[in-house]
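Every protein chain but one is kept in place in this view of the complex.
We call the chains A, B and C, going by the order they appear; numbering starts again at 1 in every chain.
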Amino acid sequence: MRRRLRLGMIGGGQGGFIGAVHRMAARLDDRYELVAGVLSSDAQRSRASGADLLLDADRCYGTLNEMLKAEAARLDRIDVVAIVTPNHLHHGPAKAFLQAGFHVICDKPLTTTIADAEDLVETADRVQCVLAVTYNYSGYPLVRHAREMIAAGELGELRVVQVEYAQQWLSTALESEGQKQATWRMDPESAGVAGAVGDIGTHSFHLAEFVTGLRVQRIAADLSAHVPGRKLDDNAQMLLRFANGARGALWASQVALGNENGLRLRIHGSKGGLEWSQEAPNQLRFTRLGHPPQLVTRGGAGAGPLAASATRIPAGHPEGYIEAFAQVYRDIADWIAAVNDGATPSANASLVPTAQEGLRGVRFIHAAVASSQRNAAWTEL
Amino acid sequence: MRRRLRLGMIGGGQGGFIGAVHRMAARLDDRYELVAGVLSSDAQRSRASGADLLLDADRCYGTLNEMLKAEAARLDRIDVVAIVTPNHLHHGPAKAFLQAGFHVICDKPLTTTIADAEDLVETADRVQCVLAVTYNYSGYPLVRHAREMIAAGELGELRVVQVEYAQQWLSTALESEGQKQATWRMDPESAGVAGAVGDIGTHSFHLAEFVTGLRVQRIAADLSAHVPGRKLDDNAQMLLRFANGARGALWASQVALGNENGLRLRIHGSKGGLEWSQEAPNQLRFTRLGHPPQLVTRGGAGAGPLAASATRIPAGHPEGYIEAFAQVYRDIADWIAAVNDGATPSANASLVPTAQEGLRGVRFIHAAVASSQRNAAWTEL
Amino acid sequence: MRRRLRLGMIGGGQGGFIGAVHRMAARLDDRYELVAGVLSSDAQRSRASGADLLLDADRCYGTLNEMLKAEAARLDRIDVVAIVTPNHLHHGPAKAFLQAGFHVICDKPLTTTIADAEDLVETADRVQCVLAVTYNYSGYPLVRHAREMIAAGELGELRVVQVEYAQQWLSTALESEGQKQATWRMDPESAGVAGAVGDIGTHSFHLAEFVTGLRVQRIAADLSAHVPGRKLDDNAQMLLRFANGARGALWASQVALGNENGLRLRIHGSKGGLEWSQEAPNQLRFTRLGHPPQLVTRGGAGAGPLAASATRIPAGHPEGYIEAFAQVYRDIADWIAAVNDGATPSANASLVPTAQEGLRGVRFIHAAVASSQRNAAWTEL
Partner (left out) sequence: MRRRLRLGMIGGGQGGFIGAVHRMAARLDDRYELVAGVLSSDAQRSRASGADLLLDADRCYGTLNEMLKAEAARLDRIDVVAIVTPNHLHHGPAKAFLQAGFHVICDKPLTTTIADAEDLVETADRVQCVLAVTYNYSGYPLVRHAREMIAAGELGELRVVQVEYAQQWLSTALESEGQKQATWRMDPESAGVAGAVGDIGTHSFHLAEFVTGLRVQRIAADLSAHVPGRKLDDNAQMLLRFANGARGALWASQVALGNENGLRLRIHGSKGGLEWSQEAPNQLRFTRLGHPPQLVTRGGAGAGPLAASATRIPAGHPEGYIEAFAQVYRDIADWIAAVNDGATPSANASLVPTAQEGLRGVRFIHAAVASSQRNAAWTEL
């Protein structure tokens, strides 16, 4: 019988940001119900947060082990857990839940070390559970349409890929002012070896590979920190070389004053060019060699089946960040359903970023840091 | 004890459009749970639709009366019903549920006749239940910010208001091809006296009054139908005169090839000007006399508390149509909670379009048709 | 032998604005040389202005009659005179030069009264001289391309035409502060019966007819003045009915805070839609029924021969207002050459706005004022 998946959550208590996004994403298409969680490392706060979310009190757990033990014992136990803690707290919970036979949804980057990421790949594979990584920008309908166009050869041979993710919010030393989001992201203890590169560089890297279907072979990266006292990079420029010979550049910055969440991708091939910007996500600019640019819209003429399957409302009615995030959640639900039933996953399920892609993101972070430490020397991925 | 409101739905079964939007809007902020409905006038289809939505079978009703009777008898009966049927089926269900003591959320236009709308105003007032009308575009954060700026005098005395709602989807005779949305909208039996004016003109009219805080005093309207065989207007131009002396124009069209859902509002006062477009809703262009235009963003610097209270995620992460619709639902939940508890409604609750505003929309439709029939003679509102 | 046309100028002395534009327009394509003028009604100032422009001292005249007499007596007399004075000083000089056998270029509106405009039409016709009116926006390449597309039927039957010209510069009473441009434009003595309608409404009216090839049959106009003490309209809304049944609206405002020179045209037909904005003139948005919008650029793929013939530099290198004005001058030169040589005018020469179109603009102004005086009653054109 069809039913909603029962969702648990690790992290995401009062005062957080991304936990609330995961919950909205899970709710939007009605494929999940949140039923349990360790919403904070502070047991008191975890329970208070659970009450806010109308969870049953007995499923607002104080610790991971408590949750694992209690949920495993229930007939209506959770199907899947979403991990929305800071980076250094991804690997532990993910591994524990996988080993207990639960599916896992983990925020990016998958882990802080390559070894940990490899371990999760191996674990997920061994236990045959879903491990999905929320590279949420891959959920945008026109991002998928771009991928579909390129796969169909509409751009010809790809030549140039420019990707950037520009933000302004860390232009001052917010991490010294107790701003929670800034503090953990600029602390090597919780964020890992990189700042902007780990936080947003990974998103842009994934987006470029997801859409082009190409692999970045090597990078030459120049990382910098522009705010006095900052411990991790807040800006990075990189040269990219792709396996097929395409060239590109990646720019990730959190000190780019004037930019809110400027994730942009431009791809140029022998037959066509594409341009997409996250802040105007309902439109894709496509130019065919020798023709005027077209504005393909989500839901409009020219958008193909992949875009349509990620679209809820008609063209001109903007869908945004939450919808794209929800799309990833919806597709994960398809995947889990397929695994649970032993069925073939839906086409959309195959778009969900896996542990392998999570590992690749972690490799990217470490390659960028290593390249930069060697004065932007070319570094293999 | 805090709990989700139990929601019923009239209409919105398989094949519909706006019902699904209402459900996403109700889910997004987790203030409602859908528990019952007459999802179709066909009992079989109603039950099948309910099953799709994971409703309990015994709350998928075949008729309105069945639902009214059964729900009234339950301890866990619905709190509120959402009416998402074609226009001519608003008044009946709304009145019935109000009289039975349920709160009502009704899609626009409230009714097809002025008498029916007056009747609902009177009924809601008498039974002291909430009757909310989903002029959903009022839920956009920057629409509310615009309203707040004008109320605070930042534009000075308002002089000119240009509002338009341009769509292209009825550029051909879809209603002759069995397209469901087109068919009922262009049939006087189900749509009422107007086509584009009722369907989208009302939205733009409400938006103009909602944001400016002004009342349109009289209009001179020229309605036209450009597709052969069409029974109702698919295009309308109007001159507007506001009570304070401001002038304006309204354009509503469903044959404006090149436009998807082009609702746009421009307001010019003695001290400043504002411009907002529904297709790029996360940005408001504001020009202060003698200064360069500013781009105020949802969540960014310069957006005030009203916008903030309608915002879920940081600046640069686009929110769209569903979020705005959800905002209206969230505010309705606040209003209902206040009515149920006898408490003062929240500030946001006061923004919810009421039966009075529903009535005003119906008056607008009838004034536009009357004016046009008298060759665009000025007609009082 | 090919040579530059010798140009005289009436008005355009120190402190003016449009005279300098005419001179740049005349120079850009090297078809004219400015050789003579009465650059100011003040003889001293006329001569000083001429010296600034490197005119020979003996061709800087103090009065019209002086100029007429002296030029007529020269072997190298001027071919054509440009009249760039305030509106009330168009008819006199134009008639005098035409009667003396000179070609005339006159700024718009052609005259302040219909009788004067009719007189110029008759005079130009009688003396067989060129009388061109600088509706300069018709010189933009993509405006011409739009005209060509419509003439070729690419939009099908036209249904809706929305045109607007929104400026902010008269949001305060500049005419009370001695600002020269504002003073004469808001003085009925020099501007005629209308303010914004005469100054910019005429441009938008001409543009709509020029591009669509349709005639506006009747208008219902609501003129208003929003700045205390202002003697002429600074804002106007109008309903338009076209001869073929198309409907539309025109908005002209000089108190639209936030707008610099916002002339915009949108045209919707049964097969396609077009959108053009003067502030981004190098791009035309074209949507074919059932296809995504295209961005046709000046010089780019999809722009036809008419656009090409009005283009000087490659796509992506913006041309602007001066270039469009220069295009009208270039085409006038073609026309004059054809008249002088008795040859067939070039295709471009046929695009030059004639006295007939000047007259039509004056009729438009008077119809708008008359309609507004009768409370926006429909008025024939």
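As a convention for this text, contacts are C-beta pairs under 8 Å (C-beta built on N, C-alpha and C of every residue); 3 or more make two chains touch, one makes a residue touch a chain.
From a predicted model like this one, the values you see are computed outputs, not experimental measurements.
Student: Of the residues listed, C:315, C:338 or C:370, which one is in contact with the missing chain?
Tutor: C:315
Student: For the chain that's not shown, point to the residue among A:113, A:190, A:217 or A:237 touching it.
Tutor: With A:113, A:190, A:217 or A:237 as choices, the missing chain is touched by A:237.
Student: Which of C:139, C:272, C:300 or C:358 sits in contact with the chain that's absent?
Tutor: In the complete complex, the chain left out is touched by residue C:300.
Student: Spell out the interface residues on chain A facing the chain that's missing from view.
Tutor: 155, 159-160, 162, 164, 168, 171-172, 220, 222, 224, 226, 235, 237-241, 247-249, 251, 253, 255-259, 266, 268-275, 285-287, 289, 293, 375-376, 378
Student: Extract the touching residues of chain B with respect to the undisplayed chain.
Tutor: 286, 290-297, 300-302
Student: Pick out the residues on chain C that sit against the missing chain.
Tutor: 2-4, 17, 20-21, 23-24, 27-30, 53-54, 167, 169, 259-262, 278-282, 297, 299-300, 312-323
Operating definition for what follows: only the chains that are shown with their structure count from here on.
Student: Name the chain whose C-alpha centroid is most distant from the C-alpha centroid of chain B.
Tutor: Farthest chain from chain B, going by C-alpha centroids: C.
Student: For chain A superposed on chain C via Cα atoms, how large is the rotation, as a multiple of 5°?
Tutor: The C-alpha superposition of chain A onto chain C needs 180 degrees.
Student: In whole angstrom, what separates the CA-based centres of chain A and chain B?
Tutor: Centre separation, chain A to chain B: 34 Å.
Student: In whole angstrom, how far does the Cα centroid of chain A sit from the Cα centroid of chain C?
Tutor: So the centroids are 55 Å from each other.
Student: Between chain B and chain C, what is the separation of their C-alpha centroids in Å?
Tutor: That pair's centroid distance is 43 Å.
Student: Give the residues of chain B that touch two or more other chains, as numbers and ranges in rising order.
Tutor: 259
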